[in-house]
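A protein chain is absent from this complex, but the other protein chains hold their places.
As written, the chain order gives the labels A and B, with residue 1 at the start of each chain.
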Amino acid sequence: MALIEVSNLSFTYPERERAALVDVSLAINSGDFVVLCGKSGCGKSTLLRHFKTVLTPFGRLTGAVYFDGRLLGDVSQREQTSRIGFVLQSPENQIVTDKVWHELAFGLESLGEKAPVIRRHVAEMASFFGIQSWYEKTIYELSGGQKQLLALAAVLTMQPDVLILDEPTAQLDPIAAEDFIVTLKKINDEIGTTIIMSEHRLEGALPRADTVLVMEAGRIISHGSPSVVARDLQKQKDQMLSAMPAPMRVYLALEKSGDRETNGHVPQTVREGRVFLEKRYGVMVRETSRTQQLEEREIVEKTGSRFWTRFLTGELAKDRNSSTPLLAMKDVWFRYDREGIDIIKDLALQVFPGEFVCVVGGNGTGKSTMLGVVSGENKHYRGQVSCLGLDPRKAIGNELSDAGLAALPQDPQTLFTRATVFDNLIDVAKAYAKRRGEKRTPEQIEAEVLATCEMTETLDLIGFHPYDVSGGEQQRTGMAMALLTRPQLLLLDEPTKGMDGFFKAKFAAIIKRLCTAGMGVLMVSHDVEFCAKFADRCALFFNGNIVSEGLPRTFFSGNSFYTTAANRMARFLFAEAITAEEVVELLEGME
Amino acid sequence: MPGPEKRRLSNRTKVAAVLVILCIPLVIAINILFFEDRSYYITSFVIIALSMVPFALVFEGRKPQARELVVIAVLVALTVAGRTAFFMVPQFKPVVAMVIIAGASLGAESGFVVGALSAFVSNFIFGQGPWTPWQMFAFGIIGFIAGLLFYQLAASIGAPSRDGSMRPENASYLKWYDINRLGSNVRARRRVERLRILVLCVFSGTATFVLYGFLLDTAAVLMFTSGEFSWTGLVATYVSGIPMNAVHASATVCFLLLLAKPMIEKLERVKKKYGLLGAQA
Partner (left out) sequence: MIRIGREGGRKSVFAGYHPLLNFMFFGYAVSVPIFFLHPLLLIISLASALAYSIYLGGRKAALFGLGFVLPVMLLAAAFNPLFFHRGETIIYYFYYNPITLESIIYGLCNATMIGSVILWFTCYNAIMTSDKFIYLFGRLVPAMSLIIAMALRLIPRYQAQVQRIVAARRGIGFDVSTGGYLTRVRNGGEVLSVMVTWALENGIETGDSMLARGYGLPGRTAYSNYRFDSRDRLLLASFLGLMTTDLFCLVTGTLSVQYYSRFMWENIQPFASIALVCHAAVSFLPLALELREDALWRSLRSRI
């Protein structure tokens, strides 16, 4: 019997016309690992929240949710609390108390368990998750990954039958996210807990799923095992296909009826993808001419950008020799205090007008610190930094921003002062008009704001409170605020965190548009796939320094681990192919 | 269900108000005037500590819901963080301003809890001492009175619906003089704005100067002279405390001018979003 059953569930939020859920029916069996995916705002969270009464939003509802054969509403709150665990998105926000041990005990306290029972369950959980070493710590001392693990453990102490997670890895870096999903799989395998998670980073989650649910505009458009869903999406030519892991996309594009290599199973991991490619194309020899062909294709593809036209015609190289870069760092060293260790060591980096430079690298390598050096937040103690002709160390107050530097913080929520997106933007525009001494009418200012909104695709958000729009939309609002300062050099710190694939593509398009206009963009990121796809130049940051840099293609094909999934899978055939589309194209060309 | 529930709560609030506003000063006065006992300090200390019991009981007895606890905890944390941010400027603290705002938008009981707990929690950082209960009481009672004055007045001015129950959406002092009702009458609007700010400032300044200042000065005198009571000593302490209390009062007014409007707007929004409206009176 199904543990959770949903029949014809429809739901509309108050004061909204469009339904958030439309006629959703599904059944989830005990012990399943279910991954729910779909674009931001497709109703994933809304659906998940209907699996627990206390979190169900207010609104118009038809249909029913059954838990363990009973109507969910008839299951007592106490039973729901212990049997249905719910983990939310933000590791920071969902932690309630100040101590790790107290957080672990919180749920059991609510259930009114006696101290010895709590002690035993808490001890079990702490051992299972390896929390012992930080059991007595305060929350403030934990890393983001640890916090999310704690949030999970704090729910599991109640020994739920089903664990529901709403985008639990959105705020984590890739390594912590992978660890988290591995832990979920371990719980699923070793305890048998049913897991239902919504997720947009499918590379890690999908290979572990028994069932995948795909939602679009409040409906479930596909449902089944990963292979089934992937084929289904291809048949429907749905956009969600592009969010699937690279090995799946490559396989589906090349799939022929009667494939014998995988027995109908769609490869999901790099290993499976590689085995498939080896079986089918293993004998073919890698040809360099293919790569040549690829370069040319790319030229055609990218000539839309002024940067690339100039690059290809050699104009840019000439420019570089004659013109000054927007940002030039040379032999830069930085540490927080005299006795501390160096965070930035002998760093050199340049950003030219019209260029989108991405710096990738692991956690704690000093990427964000580097941005701080550029913006003058962190003062380097050796070396030269020239940012728009100024030394950030000596720049006072707003000098750098007045010269044309804008930095978009990791968390755009740190920028919102007003109650609507529009007011936030108007504030910035007004302040800058005043500062530049421009006499401008309110209409002119409004026109500038609206133009910027169009550019950043935030026009339909302007009436909303900035906290009522999604994370990706907040990011774009922040971007619009930064753009209203009319920068020449834009610094981005991890902007794609928590964004789904479609938002990322939108975001990249905005950046490209800015670059075409001659702006330089420097971005630090964990997101290898994004950088491979969209950057003009990539650099790998490690231990306070840039260890390698180059055009995305040469850069990622030169890396063997720190590269895209498509490249890892197909590098034995074509080292230079870095996206799934390129791999497919090259392979199709071979046949 | 919500109807009688609400009425019972407001009765409890009334009982608490009576207990605190009448009984406690009475007991203090009796002790000071009629008993020649030498333990003024202990008596007053005990009274202050005990006077917080009804508030605690009312609050606990109400079994506040999770979201209400979060809002209160957030306000307490903001207040304490505000106090630490200004730790280098003596007496120039945003605490009273924050507590008044909390009382005005969340009601008297929550105002008291925010005030008292802000004092208590911040002393985990600044150090607990014999002054802790006094500070807790002083901040708490300011929040309480702010809640009584502004929240109740707001509710009574907001037009009651026909069944006699308060309309929760009217229950904020911002709606006191609903600016939109005044339409495009710009001058009337300005007058109302000015009046509103004036009322708040007068209250906050007085509350800081009189309630907080005198209470804490009294505590100091009682401690210094634990055996006896001297009017001259008390007056001398009050007089010497005037500059400090004046700084504190003006700081409160400044912070209120800066914070009142945006903070109350934000709280209103969150109350709506949380569904906290009309949770208490």
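As a working rule, a residue touches a chain if its C-beta (ideal position, glycine included) is under 8 Å from a C-beta of that chain, and two chains touch if they have at least 3 such contacts.
Note that the coordinates shown come from a computational prediction; the quantities given were computed from them, not determined experimentally.
*Asks:* May I ask you to name the displayed chains that the omitted chain touches in the full complex?
*Replies:* Among the chains that are shown, those touched by the missing chain are A, B.
*Asks:* Return the single residue from A:Asn8, A:Ser25, A:Thr62 or A:Asn93 that touches the missing chain.
*Replies:* A:Asn93
*Asks:* Decide which residue listed in A:Ala115, A:Ala447 or A:Val547 touches the omitted chain of the complex.
*Replies:* A:Ala115
*Asks:* Among B:Ile48, B:Ile142, B:Leu215 or B:Met263, which one touches the chain that has been omitted from the display?
*Replies:* Considering all chains, including the one not shown, the answer is B:Met263.
*Asks:* Please identify which residue in A:Thr12, A:Ser40 or A:Ser82 touches the non-displayed chain.
*Replies:* Checking the options A:Thr12, A:Ser40 or A:Ser82, the one contacting the hidden chain is A:Ser82.
*Asks:* To test your reading of the contact rule: which positions on chain A touch the chain that is missing from view?
*Replies:* Answer for chain A: residues 52, 54-55, 77-78, 81-82, 85-86, 88-90, 92-99, 101-102, 105-115, 118-119, 122, 136, 138-140, 151, 154-155, 158, 372, 375, 377, 396-398, 401-402, 406-409, 411, 413-417, 428, 431-432, 435, 467, 481-482, 485, 491 touch the chain left out.
*Asks:* Across the whole complex, list the residues on chain B that are touched by the chain not included here.
*Replies:* 38-39, 41-42, 56, 59-60, 63-67, 69-74, 76-78, 80-81, 84-85, 87, 113, 117, 120-121, 124-125, 127-130, 223-228, 230, 232-233, 236, 258-259, 262-263, 266-267, 269-270, 273-274
Throughout what follows, only the chains that are shown with their structure count from here on.
*Asks:* Going by the contact rule at the top, pick out the chain A residues touching chain B in the complex.
*Replies:* 58, 419, 465
*Asks:* Give the list of chain B residues in touch with chain A in this complex.
*Replies:* Per the stated touch rule, the residues are 265, 269, 275.
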